[in-house]
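A protein chain is absent from this complex, but the other protein chains hold their places.
Let's look at chain A:
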């Protein structure tokens, strides 16, 4: 288990470095940068000489490789640099916006899991075959409607027409609910599909037939055996779904005008604010790596057979 963890951590660091470097290369390849764009903007009034003061201040007059090395060096010390657009330390910007995004994605995760469970159970256990068929169409429906459509519809009807929820974040739970449900729908679809299929496969296994033959009830079998056996693929997918949540929060936070990492990155990409984009890339990479590490570590506890394959 120890060596397994060390190898995973090494991989994680490699992924972090690659993400950082790739985002640097991609954004540097674009013409211009946040400060040059600001200087060039028709209303900026900055002339060549004052513009040069700004470029020097942000170190943008240095060669690219020097900017890159300095950036990496600082990142290693936990310093992510200054936002070129708001002049705030990127670390502070992330710290300010992360709680809001965590609340959103956390609640969305709960909503997504609950929805997925309900749908998967309905597909497998509803008494009427017609109802089961109806529910089996739900995941594809959820998956095919884009997030922003759900968001805009929710705003139109729940907020502007019915006045049930505020349309932008005012810190209340009701303001969080609509975006969380919107976002939850996105991950509910694949989770439900995989969970439903997994339950179906497990229920077809011989040992379930044996349990039935012994007279165990459907509920007992599900709680004791089916759930555990069908949750592994769901868990793997859950790790991936967290990535989906981060991506989805970009759209959701924009539509609902919520402060958060997603909104931060939209603004940063629009203004070519390289340090902020890199900060968010690093943060999402860390999250992604951690979640998947947690999933991998949780595996042996659910199914000890996994470890047999991993250490051999």
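The rule is short, and it goes like this: a residue touches a chain if its C-beta (ideal position, glycine included) is under 8 Å from a C-beta of that chain, and two chains touch if they have at least 3 such contacts; residues count from 1.
By definition in this document, contacts and distances are computed from a predicted model.
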| item | value |
| --- | --- |
| Omitted chain (choose from "Acyl carrier protein", "Phosphoenolpyruvate-protein phosphotransferase", "ABC transporter substrate-binding protein" or "NADH-quinone oxidoreductase subunit K") - UniProt protein name | "ABC transporter substrate-binding protein" |
| Given A:105, A:147, A:249 or A:272, the one touching the chain that is not displayed | A:272 |
| Hidden partner interface residues of chain A, rising order | 30-32, 36-37, 39-47, 49-51, 53-54, 56-57, 82, 85-89, 93, 96-97, 152, 155-156, 159-160, 163, 166-168, 170, 254-255, 257-259, 263-264, 267, 269-272 |
